[in-house]
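So the structure is just underneath, and the comments pick up after that.
A protein chain is absent from this complex, but the other protein chains hold their places.
In order of appearance the chains are A, B and C, and numbering begins at 1 in each one.
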Amino acid sequence: ESTASGPEPAAGDGRQVASTPSAAGPACTLEKFGGQPFDLTKDMVGFSQSEKEANPFRIAETKSIKDEARKLGVGNLRVTNAQSQFSKQISDVQQLIAQGAKLLVIAPLNSDGWEPVLAQAKQKKIPIVTIDRKINAEPCTDFLTFIGSDFYEQGRRAADQMIAALGGKGEVAILLGAPGNNVTTDRTKGFKDRVAEKAPGIRITFEQTGEFTREKGQQVTEQLIQSRPGTNGIYAENDEMALGAVTALKGAGKSPGDVKMVSIDGTRAAVQAIVDGWLHAVVESNPRFGPLAFETARKFAGGQEIPANVVISDREYTKENAQSSLGQAY
Amino acid sequence: MTELTAVPVIDKARLLSWLQQYGVYLAVLVLLLFNVLFTPHFLEPANFRTQLIQVAPIVITSLGMALVIGTEGVDLSVGSVMALSSAVVVLYLGYGAGPAIVVALLAGALVGTGGGALVAYVGVQPIVATLALLVGIRGVANVLVPQLREFRNPTLIWLGSTSVAGLPLVVAIAAALTAVVAFVVRRTVFGRQLVAVGSNRAASELSGLPVKRILVSVYAVSGTLAAVAGILATSRLQASDPTSLGLLMELSAITAVVVGGTPLSGGQVRVLGTVMGALLMQLLSATLIKHNLPQSWTQMVQAVIILAAVYAARGRHP
Amino acid sequence: MTELTAVPVIDKARLLSWLQQYGVYLAVLVLLLFNVLFTPHFLEPANFRTQLIQVAPIVITSLGMALVIGTEGVDLSVGSVMALSSAVVVLYLGYGAGPAIVVALLAGALVGTGGGALVAYVGVQPIVATLALLVGIRGVANVLVPQLREFRNPTLIWLGSTSVAGLPLVVAIAAALTAVVAFVVRRTVFGRQLVAVGSNRAASELSGLPVKRILVSVYAVSGTLAAVAGILATSRLQASDPTSLGLLMELSAITAVVVGGTPLSGGQVRVLGTVMGALLMQLLSATLIKHNLPQSWTQMVQAVIILAAVYAARGRHP
């Protein structure tokens, strides 16, 4: 199902590019889904954000949805935020349904556990577009479609970068994301699988959670540097932890490049860190879902075919393109 | 010497004591009225169902918390116990939903009993004993189910999604448990003795009450109720998520109890007040969500409501 | 009658009271020994620096918490105050690091004063008053700085990264504050009065102590110290992150205080014990991280340590 690798020709504003044209997977139409046509300018559209808008990814994601809605003249957009609590997100979406939303865009906190919501939405024939994380359900029956990245693939691509940086051997530490989260699971598995496959000379000696936050990333890295001075590479499962790790490395008197670092997300600060030499590469996880999401919805309402998965093509930032792509990082 | 002299001071005191007892009902009413007037689609039955379903686990947990607070204790472990019961119930689903639920309830009761024993027999302060459990039991739950795990057991799913006579089963269970707890507090010896222990433990001991047994029971009940809440939340979610389930539940439950007019100093339990307290917080957050206001608003308004509630309830500690 | 008659019971009691006072030192020693034997690179100075730097904000916050607990209170708002001070300091960086720090400290003191006033003058129970602040102040911090904000102010960065005579400034500040608080508790009128208020408020009032003023001051100090911790954490991170900074700090601080042997029932403050308590928890988590064990382990071991500490400190409530 997925995608190209290597740097993509970036669109000027960093907007998302779907890597799967409508061909892939069984397509879905309004007729097949059984819904009513809706009017984006009049009907209520609900957007359920999963995490606090405190990190660049979530901020850019919500902003992109809101901006695009404004641009398209969506009259009634409701935005909720689950504050990283899954049960709250379920509640939020149920509230949106109760309020009469005709289209739901959901950035799910988790892939599983959506049945109660899906059942309710299905009853009312409300199409759901999930973004950035998949949910485990049947597209076109339980929900409309998924737009987003492939986290497992992101992990694999991060591994490729790490392998290249280390020349295929060394000791690598992983800064895990929040425990119990399936983004963490996928990015970890993708990375490890690829390393095992391609570079048996790389040993993963340390795995500790930095909970996706900068402070925890910093603290764990401080312990790491101290107790495992032989570590050659750090794989951070998001940019925030990577930036925390950079602060820790600086504090320990390291120079850029002493420890090869690869992370995922593509925030501006992280891309800048590539320019500064601290990060080796960043695999992008593009948060600007607004245009693609509404585009998909509009096509759907207009009777066109919608693919089951719209996997976006994430870019990679490296030494070569970082400086020039800085403007597109979020 | 023992007659009450009627003095005018009483009027203000009466108002205060009325507010203390019924302020939360008034607040719920005001909020309802506001929503009826200003929130579209508020009066639809589906909305009420949603609100009630969402508040049910908080209500159930708060009932246990109210009992514990009645003994001048506090149970910080409820959120972690929810996570534990959630983990246990999916682990044991292989034996069928019934046995799995029983084991999960037992796990909750066991943790509660442990906490109660620490408080009653070892003499650890409730806040510390249950703080240790808050930390430790979440760890256990995470070890049991390290990441979100879905299930497909129809009985357990049914539990969270079915309705009886139009009332969601989850809500019916919360209502039934409220009735039982209210009855226990008002009409049973256990209920009477529990508040006596909270009011004056030494005197209760000297009066021959089985103080330690009462304390252990109260924490066991709180643990069990938290497990019920955890199971219901799990069944509604159709997945077990011990990392995040029940996070900060202890604060929500304490808030519901306090806003409901039960003093933290023990010796009193307001069961209906507690339910109203939970409803108030739920309505508040729903109102702000419906009006599309940011979460930070909810936090600030919640803070104000908690303070207003204790200000009204302050009564005896001037 | 009051002479010490030599009875065998005494030995056990002495041991208990010794453990109560010094158990935490012993535990730190044991953990150090374990690490020296089994953790590579543990004895390097850089490692000690790392541990001390990381524990400094916890120590600073715990000092304030210890004072509050000495008055039979508790301050749940410390984590949110850290977030607030972090937000305020970056907001005011435009006026220079000095003024920004002063404003952030004032913000912390203000929140503390507010909490203290609720406790002292309105008669709200400490746990509730500061719970409301925990919720509300985090909201305010989020409104002020809604997302992580980096800064490049060299003075503020210097604060978190420089060393004086080999000792990181952050650690030196924590040490200095510890000395000051220890002095205040042991040698000043305020320190004496504070524990008297915690042990018997009515008697303190009748003895002419300015009870309300003392209470307000104690919470104000706790707020200010939390603000110091927030500023230092911010300067070390070179960014302000009010959403996550200081989350659960109240639990860490209470744990440090309790593990350090200060009873939650007030009337006593163990300053050095508190520092040791914080060190113990830090070393524990560092040990588990260094040995690459999962976080759920840390949680469970922490729970055991808290219980062991209060078991040892139980003393007077048999």
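Here are some notes:
Please note the rule applied: a contact is a pair of C-beta atoms (placed from the backbone, for glycine too) under 8 Å apart; a residue touches a chain by one contact, two chains touch by 3 or more.
Methods note: contacts and distances are computed from a predicted model.
The chain that is not shown carries the UniProt protein name "Sugar ABC transporter ATP-binding protein", picked from "Pimeloyl-CoA dehydrogenase large subunit", "Membrane protein", "Na(+)/H(+) antiporter subunit C" or "Sugar ABC transporter ATP-binding protein".
Looking at C:L206, C:L248 or C:L293, the residue that reaches the missing chain in the full complex is C:L206. The residue from B:N35, B:T130, B:T178 or B:Q193 that touches the chain not shown here is B:Q193.
Within the set C:V78, C:L105, C:A196 or C:A253, the residue that contacts the chain not displayed is C:A196.
Across C:Q21, C:Q268 or C:N292, the residue that sits in touch with the chain not pictured is C:Q268.
Mapped onto subunit B, contacts with the missing chain fall at residues 1-2, 4-5, 7, 9, 187-189, 192-193, 195-196, 199-200, 202-210, 267-268. Where subunit C meets the omitted chain, the residues involved are 1-5, 7, 9-10, 13, 187-190, 192-193, 195-196, 198-200, 202-210, 266-268.
In this text, only the chains that are shown with their structure count from here on.
Each chain gets one centre point, the mean of its Cα atoms, and the points for subunit B and subunit C are 29 Å apart. The set of subunit B residues touching two or more other chains comprises 142, 146, 294-295.
In subunit A, 52, 179 are the positions where the chain touches two or more neighbouring chains simultaneously.
If you check the complex, the residues on subunit C that touch subunit B are 74, 118, 122-125, 127-129, 131-140, 142-143, 251, 254-255, 258, 263-265, 294-300, 302-304, 306-307, 310-311, 314, 317-318. Here subunit A touches subunit C in the complex through residues 52-56, 59, 179, 205-209, 211, 213-215, 218-220, 222-224, 226-229, 240, 244, 247, 251-252, 269, going by the rule given at the top. Looking at the complex, you find that subunit C touches subunit A at residues 39-42, 44, 46-47, 50, 53-54, 142, 146-148, 150, 161, 233, 236-239, 241-245, 286, 289-290, 292, 294-296.
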